[in-house]
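Notes follow once the structure below has been shown.
In this view, the complex is presented without one of its protein chains, the others remaining in place.
Naming follows writing order (A, B and C), and every chain is counted from residue 1.
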Amino acid sequence: MTALLDASSLVLLAIGALFFAAGTIGLLRFPDVYTRLHALAKVDTLGLGCVLLGLALQADNLAQALKLLLIWPLVLAASATVGYAIARRAQQISMRPWRGDDA
Amino acid sequence: MILAFDALLALGLVWCAWRALSVRDLTHAVVQFVVFGLLLALAWARLAAPDIALAEAAIGAGLTGALLLDSLRASNAGAAPSPSGADIAVPTSNLAGAVRLAVWAAAVVVGAALLLAIATLPPPLIDLRAQVAGALGASGVSHAVTAVLLNFRGYDTLLEVVVLLLALLGLLACRGEHDPVATAADAPAEPLARALSRRATPVLTLTAVYVLWAGTTQPGGAFQAAALLAATAVLLHITRIVPAWERLGFARRLGAAAGVLLFLGIAAALLAEGALLRYPPAYAGSLILLIESGLTVSLALILAALFLCQTETQ
Amino acid sequence: MSTGLLYAAAGAMLFVLGATALILPLAPLRRVLGFNVMGSGAFLLLVGLAQRDGAADAVPQAMVLTGIVVSVAATALALAIIRRIAALERKAPADD
Partner (left out) sequence: MTDGLADPLAWLVLLPLFWAVLAFIAGPGRGAGLALAGMLAQTGWALHLAGTLLVGGPREHAVGGWAAPLGIALAVDGLSALMLLLVQAVALLVLLYARGYYPRGSADGAYFWPLAGCLVGGMNALLVSADLFNLYVGLELIGLSAVSLVAASGDVQPLRAALRYLFATLLGSGAYLLGVALIYASYGSVSLSTLTPLIEAQPPLSVQLAAALMLAGLLLKTALFPLHYWLPPAHGGAPAPVSALLSALVVKASFYLILRLGLGLYAPLMDAAAALLAVLGAGAILWGSWQAFRSIRLKMLIAYSTVAQLGYLFLIFPLLDRPDALQAGLLHTTAHALAKAGMFTAAGVVVKATGSDLINGLSGAASRLPLTLFALALAGMTLMGLPPSAGFLAKWLLLGAAIDAGQWPLVLIILAGGLLAAVYVFRVLRQAFMPAQREGAIVHVSRRMQWLAFVLAAASVALGLRAVEFVQLLGVGWQQ
């Protein structure tokens, strides 16, 4: 049983780490603010979700696991708001979205 | 492996601090500083100091960062664009250059001496940890940091909350009588941010109460709870739900001072027990919780006022 | 090298960096940043060295909590003075 839990938690953590890595590379490599936000959203939703689920499986008791899982919706709400605010501001100051190398 | 992580984090801290102090653009510098604060919170967690990590994230990075950003916004909002990066410019005279060089040379010497002193440090003669552990049972709380903060060294804390109240006094004193207060500027509030801050308020308040209550047995306490409440007020302010505080009316002054007064009063009353802040062991727990509850309200009001009463510079 | 010593060394460097920025005639806001970095460095050194054997020590931790609150108080006061100066200068520019 514990072996199964450990294994699944390991897999979830690995998937989470993968999304974090992908999102970070996207943040560094993408050409404009809108695409970078897009990359970051992956980190917060899928990446963090997987990591939290993986950690919850390792928790000592149910209360601890629930507290860990509670982080997820809170971060989701915050990141959605912040992402929206940044994109809106970028639009307000007339930042044009990237349309390929000719832009 | 874990030491490698620590080394990376330590390097990151120094790098972020260096960037915050050296990049040309001040906005960039402040953002860099907030990142520094968040990394610092991680470092505190690594040093087995979750109380400090909480305080650093909420006060050091959070509130200080918000204050700094708001000051930048206020100074950039006016007509005259201040050359925000001018301070890093090349020294104008030879003398200024020489002074700069001398300061840096002194800094390198002091830094090297510090590192050498750290490397040659003898083992300490006294171990207070054993004494703290020994006296913990009589302190009224079971969390060691809270016991030191409110009992063994409660007198420090008493003076420290006066320092915080003093900062508010200083802010009010240097503000002109008819100065406009900060009226978070031009653009209308983000609708989504408004919705979020409305919904977050009850959650944050509840969390603050939990953090206060938890402080007696585990990391948390009045300062962290107050920082959460103050952050709520700041959030409500920057989303234009709560206006700036034109003046600090009697009720707000009373609220900001009541916790401090309560702390002072309890400290004085306990002189009857033979010494300042000498809690009778049977009542220590309740008295500490009473002080912490009062402090949470007052510190939250003070911290919020430090943000909501700043002058507008336009 | 223990975790505590590592962060203490980082703290020493932060202190020196921050103090340098506080001394040099930079923009006031930059010096406020310098002050905060300097304080953080001193705090890290205090706790890091006290815990160089690896065990947590509540006494310096409580001192740092006190110190953080003092730092935010000083920062708020400094910013209030800076903003007030800026406001007055904007009202009556160039009387320098």
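Definition applied: a contact is a pair of C-beta atoms (placed from the backbone, for glycine too) under 8 Å apart; a residue touches a chain by one contact, two chains touch by 3 or more.
Keep in mind it's a predicted model, so treat the numbers as computed, not measured.
K.L.:
For the chain that was dropped from the view, give me its touching partners among the shown chains.
P.N.:
Touched by the chain not displayed, across the whole complex: B, C.
K.L.:
For the chain left out of this view, which of B:5, B:155, B:210 or B:283 touches it?
P.N.:
Selected residue, touching the omitted chain: B:155.
K.L.:
Would you mind spotting which of B:128, B:192 or B:241 touches the chain that isn't drawn?
P.N.:
Of these options, the touching residue for the absent chain is B:128.
K.L.:
In the full complex, which residues of chain B touch the absent chain?
P.N.:
113-114, 116-118, 120-122, 124-128, 131-132, 135, 151-156, 159-160, 162-163, 165-167, 169-170, 172-177, 250, 253-254, 256-257, 260-261, 264, 267-268, 271-279
K.L.:
Please identify, in ascending order, the residues of chain C that touch the omitted chain?
P.N.:
Touching the chain left out of view, chain C contributes residues 8, 15, 18-19, 22-23, 28, 31, 35, 38-39, 41-42, 45-46, 49-50, 52, 60, 63, 66-67, 70, 73-74, 77-78, 81-82, 84-85, 88-89, 92, 95.
Everything that follows uses one rule, which is that only the chains that are shown with their structure count from here on.
K.L.:
Using mean CA coordinates as chain centres, what's the gap between chain B and chain C in Å?
P.N.:
Using C-alpha averages as centres, the distance is 11 Å.
K.L.:
Can you compute the centre-to-centre distance for chain A and chain B, using the mean CA position of each chain? Integer Å is fine.
P.N.:
28
K.L.:
Which chain B residues sit where two or more other chains touch them?
P.N.:
Not one residue of chain B touches more than one other chain, so the list is empty.
K.L.:
Which of the residues in chain C end up touching chain B in this complex?
P.N.:
1, 3-10, 12-21, 23-27, 29-30, 32-34, 36-37, 40, 43-45, 47-52, 55-59, 61-66, 68-77, 79-84, 86-87, 90, 93
K.L.:
For the complex, give me every residue of chain A touching chain B.
P.N.:
Listed in rising order, the residues are 74, 77-78, 80-81, 84-85, 88-89, 92.
K.L.:
Which part of chain B faces chain A closely enough to touch in the complex?
P.N.:
These residues of chain B touch chain A: 187, 190, 192-193, 196, 199-200, 203.
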